[in-house]
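One structure, pasted below without further comment.
For this depiction, one protein chain was excluded, whereas all remaining protein chains were kept in their positions.
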Amino acid sequence: MKNRPCISHFPFLIFVLLLLSGCWDQTNIDKRAYVIAIGLDKGEKNKINITYLISNPEFSKQEGPSSEPSHEIITFPANDFISAKNTANSIVAKEITYNMLSVMIVSEEFSKDPEFIRYMYDVTKDREIKHNNPLVVTKEDVSTFLTENKPKLETRIHKYFEFILENANKAGLIPSFKLHSYFSITESDAGLFLAPYATTQRTTSGKYTAGEDEFLAGELD
Amino acid sequence: MDHTKGMLGIREFFAIILVTIGTKLTDNTPTGLFNEVGNAAWITIIIMCLVSIIPIYLLTKVITSYENKNLVDIIYHLLGKHIGFFVILLLWLTETYSIVLSSAMYADIIETMYFVRTPILIIYIVLIGVAAYGAKKGIEYIGSAAWITLIGLNIALFVVLILSILQGRINYIFPIFGNGIPEILTEGTTNLSIFGEFLYFGFIVTSLRSINVYKKGIWIGLFYVSIVFMFALIGYVMLFDYVSIGNLNYPFHESIRYIQLGFLTNVESLFLPFWLVASFLRFSFYLYISALLFGALFKIKQFNYLVPSIAILIVFLGLIPEAPVFSLFNLREILVYITAPIFLLLPLVLWIAAKLKGEFKK
């Protein structure tokens, strides 16, 4: 009983020491660059072109937006988008993080590539990419799509993607779009995954299907 | 003054059962089931529960016929000194093996899912360190801590389950029988190790307030755990479909990463603390049982002083497997095949021995 305190304090001290030598996973909130959208394009020689849309936190300041733009778009070639995070640091100063990712965009050309699914599986390797993120396919290259796409009102770009996808889905214009369903449908080997299709190009053909509302339920079959 | 004299009441006992067995649904136990029987995994739990009734019934029968004896004393009494020693040694080995495996797995979960850059050694030491502190304090404090946190843990778990069922797709649970009824039946019995811990609750029977606490607690615990387990498996399969789920190592953590709670889109850190508390408590109990069995083997009365040494041993053993995700899964398979027969046969052997000795006539 008498020397119990000494004995019980000792391991506790070691414990505290270990605790104090920590901080491995720590990254300050202001030392990260928040990627809002990742774009994947087919690159040269088995590489892919990655486009990042990085949000500018400066824009959220209460004193009103400064002269800086609301977001930055960068495009660069990479092997996959795990290593792309580090490659991007040759352009972006802060540590890239996908914590705020709100959409993944793939160009139509790339999505038709047989290698596409291989790249997509990298998604499961990165714990920062949540499977509840939307997957969108664009007609043109993603880098062009992102630069061309300039929402007038939603300058806070992360809101734009969130709202437009949600409301378009509600209205029935686009199918359910989660990355998660992409995986589960592809893996179960029988289904067809429908992704939202987006473009910034105005269609010139201008052919409207006559009377697109005049169907009865089940008539399409 | 404490009229409970450090004894566990039914609530504490029930809390320990839930925490030790319930946390299994958050590690890779479900993955194993899904791989074998597809989306019918939740039915295997029912089978397991039904099969487990037999050994648990026999065990309770044996234990209740003795007053103030725990399973260790009963084993020695019924099987004799030498066979008893061998049996307890076997139990201690499987138990310690399972602590090593599961703690390594939990450290791996924390590392891969939440703290990617932190060295696994440190994570492991903190995990086992806290657990060892609880185990050193004694079973009544593990029980108390479990009971206090139980409400929070349950609420968190139910929120996760309800959300995953709401956000999942009901048609993923069909076909109901998955890979077929024969598969379900065989897997239901071979994977019985999920409920293997029920054997260990016999060792703390002398720390319970009365034998009735044991009897009631163990049955309520078995059914409650089975139901929760069942719902969890349904939730997982509704969220991920059975093919994807076989590829996910830790379905619980994948589901809390997927589900959304109102305006919070990423809620995994919200549920992480609850899961961690449950894990700490679980390993506390395991370490306590391991120390108790070791103490029983070598006649050490104050076995709680063994806890630190066992804890250190476990940390070093647990660090051995490389690429834990795969090796642990395979090592766990071995454990499953060892534990299931022990869990099925030991109570039977004990019951027969007791019957032959005429213990039930008293």
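Per-chain residue numbering starts at 1, and chain names A and B are given in the order in which the chains are listed.
Basically, a residue touches a chain if its C-beta (ideal position, glycine included) is under 8 Å from a C-beta of that chain, and two chains touch if they have at least 3 such contacts.
Criterion: contacts and distances are computed from a predicted model.
One subunit of the complex is not drawn; among "ATP-binding cassette domain-containing protein", "Spore germination protein KA", "ABC-type sulfate/molybdate transport systems ATPase subunit" or "Dehydratase", its UniProt record names it "Spore germination protein KA". Only one residue in the set B:Gly80, B:Pro175, B:Pro273 or B:Pro341 touches the chain that does not appear here, and it is B:Pro273. Within the set B:Tyr57, B:Tyr97 or B:Tyr141, the residue that contacts the chain not displayed is B:Tyr141.
Checked against the hidden chain, the listed residues B:Trp92, B:Tyr133, B:Phe198 or B:Phe343 yield one contact partner: B:Tyr133. Considering the full assembly, B:Thr149 is the residue among B:Ser98, B:Thr149, B:Ser164 or B:Thr339 that touches the omitted chain. When the whole complex is considered, the residue among A:Lys61, A:Lys112, A:Lys125 or A:Lys150 that touches the unshown chain is A:Lys61. Residues 1-2, 5, 19-20, 22-23, 25-30, 32, 34, 55, 57-62, 97, 99-100, 102, 128, 130, 156, 158-159, 162 of chain A touch the missing chain (whole complex, contact as defined above). Take chain B: the residues that touch the chain left off the picture are 1-4, 6-9, 11-12, 110, 114-115, 118, 123, 126-127, 129-130, 133-134, 137-138, 140-145, 147-149, 263-270, 272-273, 276-277, 280-281, 284.
Keep in mind that, in the parts below, only the chains that are shown with their structure count from here on.
Look at where the CA atoms of chain A average out and do the same for chain B: the two points lie 38 Å apart. Of all the residues in chain B, the ones that touch chain A in their complex are 112-119, 122, 125-126, 129, 240-241, 243-244, 247, 254, 257-260, 265-266, 308. In the complex of the two chains, the chain A residues touching chain B come out as 11, 15, 18-19, 21-22, 24-25, 99, 124, 127, 130-132, 180, 183-184, 187-189.
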